[in-house]
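One protein chain omitted, others in place.
Right, chain A next:
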Amino acid sequence: MTQTVNHFALLPLYAAGGAALLVLVMELAFGRFVLPAGIAGGLATIGAAVALGLRPASTFCGPEHCSWVGGPQAAVVTVLFAALTVGVLMLSAPALRAGIAPPGEFCFLLICSMAGGVVIAYAGDLITLIVGLETLTLPLYVLVGLRRFAPRERVTTTGASAAVTFFLVSVISTAIALLGAALLFASTGVLYLAVLTGGTGPRAPLAAVGGTLLVVGFAFKVAAVPLHAWAPATYDGAPVPVAAYLSTASKLGGVVALAAIVQRLDTGPLVAVLAVLTMTVGNLVALRQTRTVRLLAWSSVAQAGYILAPLAVGSAGVPAAIAYAVFFVVLEFLAFAVVVAVRGRSRDGGELTDLRGVGLRNPWLGATLVLALAGLAGLPPGLSGLFAKVTIVAALINAGWGWLAGVVVLNAVIALAYYVRVSALLYTRPTTPGIAFAALPDQHPVPAEEPTAPAPTLSSPAAPPPGPASPAPPLAGDTPEATPAPAATGTVTGVLDPNLLEKATHPRVQVPRPVAAAIAVAATATIILGFAPQWIFDALLG
């Protein structure tokens, strides 16, 4: 039996796969241009998905059903995957240029992961879905730990241990999902998503177990509580752009896979329990975080709970869940992008206190992070977060799940507590007291009557304290905040104004151009989606 293959339907996958190959060839042949090649490949994938979205087609068809199904939702999800990949590539550009990771391998792996996302989007049967999910995840094990150390840099194993954690958990979850698929197939004989059923008669319990295992397996991927423990450690150990990819694209893959299952099988109670646990635990733990990426990780755990809530409803809730996921990934990406920009050449996300005063030094970065965090909290000024919350609540109440809507909105109140804490931190002035300093005798003598002067300016020649770096290193946040001046030798001749000290040790961040472009595009998308959320609903419904 031969199958005719509709190559037009496979166009997005060809684009993604071709991009991966192109990157590989570029790396081998020229050793450069990999980043532009990857970005071009991502954009080509977007184009292919849009073209296919306008004229949906399917292929790899059996007598009745297809394993590769084009549709409006698939187009939206593919565009999102490709856009996120392009965005992450742009965020990684400065780090790659600095040689933190081998650029060729990095880009190749990321594009491969994107190809997995494309497969998930168009998957028409369980096996294709799981293969897609694995293709999405597999390169990420490497990416989490992929890291070069400069000759004299302290070598850390956080990345490696994060990668191993992620790998182990993910492999187990895949095994569980495969077992579920096998049980489901054994009891119902169906693999095509379109006709997935819970089975009837004596085999129904077996099918139910299969469905449950599938949901549990996929719930690992979206880091639903109690299957979430890997996420914060992995995000925090990974380079920030990779953490951004994990919490947006990788999570989106899990959501799409879950949506494909729950809308056909009766798993409502299980998903509802997962949703309530996920959002509540995620938010409560996020309240106590002190590291930026960990806070974002826990908040994205909580956000996964909001996405799961409408999925508990079944097929009626799927458009709401996907719509929420679209809003969420854009906002989450924006938040991570700003963290990347703020951290500059530092390798990790740093402490929350490193964000102090960013809004005062870099007003645009501060405003963008506030836009993203307020959106994640479901509040204006960006309307997209608000509409996301409204979508979920409307879908839940519409389906008669009012209590779950109640849990969602109460969680939104808890979540605001930490989002507001971070946002306020952006505009907090330094609390460090000014440090006393002494002028060395052979330098610029300070008149004896001056010690009472509270704030000699840094520009005056008398001011530079001997110890602390006056040519402030550009690593924002990594420099010790207040290196005590060696005042032992001389008398205290002045007190350095804490604001000036902050300015010297925390200079304005210079945002690299690719990162700035990614932030600008994501922020524009957020604002536009906020005013025209109907576009998403139209696109999802075709």
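Rule of thumb we're sticking to: a contact is a pair of C-beta atoms (placed from the backbone, for glycine too) under 8 Å apart; a residue touches a chain by one contact, two chains touch by 3 or more; residues count from 1.
Here is the rule we use: contacts and distances are computed from a predicted model.
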| item | value |
| --- | --- |
| UniProt protein name of the chain not shown, from "Aspartate carbamoyltransferase", "NADH-quinone oxidoreductase subunit M", "Crp/Fnr family transcriptional regulator" or "Peptide/nickel transport system ATP-binding protein" | "NADH-quinone oxidoreductase subunit M" |
| Contact with the hidden chain (one of A:Gly62, A:Gly189, A:Pro381 or A:Gly542) | A:Pro381 |
| Residue of A:Ala175, A:Ala229 or A:Ala417 touching the missing chain in the full complex | A:Ala417 |
| For chain A, residues in touch with the removed chain | 374, 379-381, 383, 386-387, 389-391, 393-394, 397-398, 402, 405-406, 409-410, 412-413, 416-417, 420-421, 424, 427, 533-534, 537-538 |
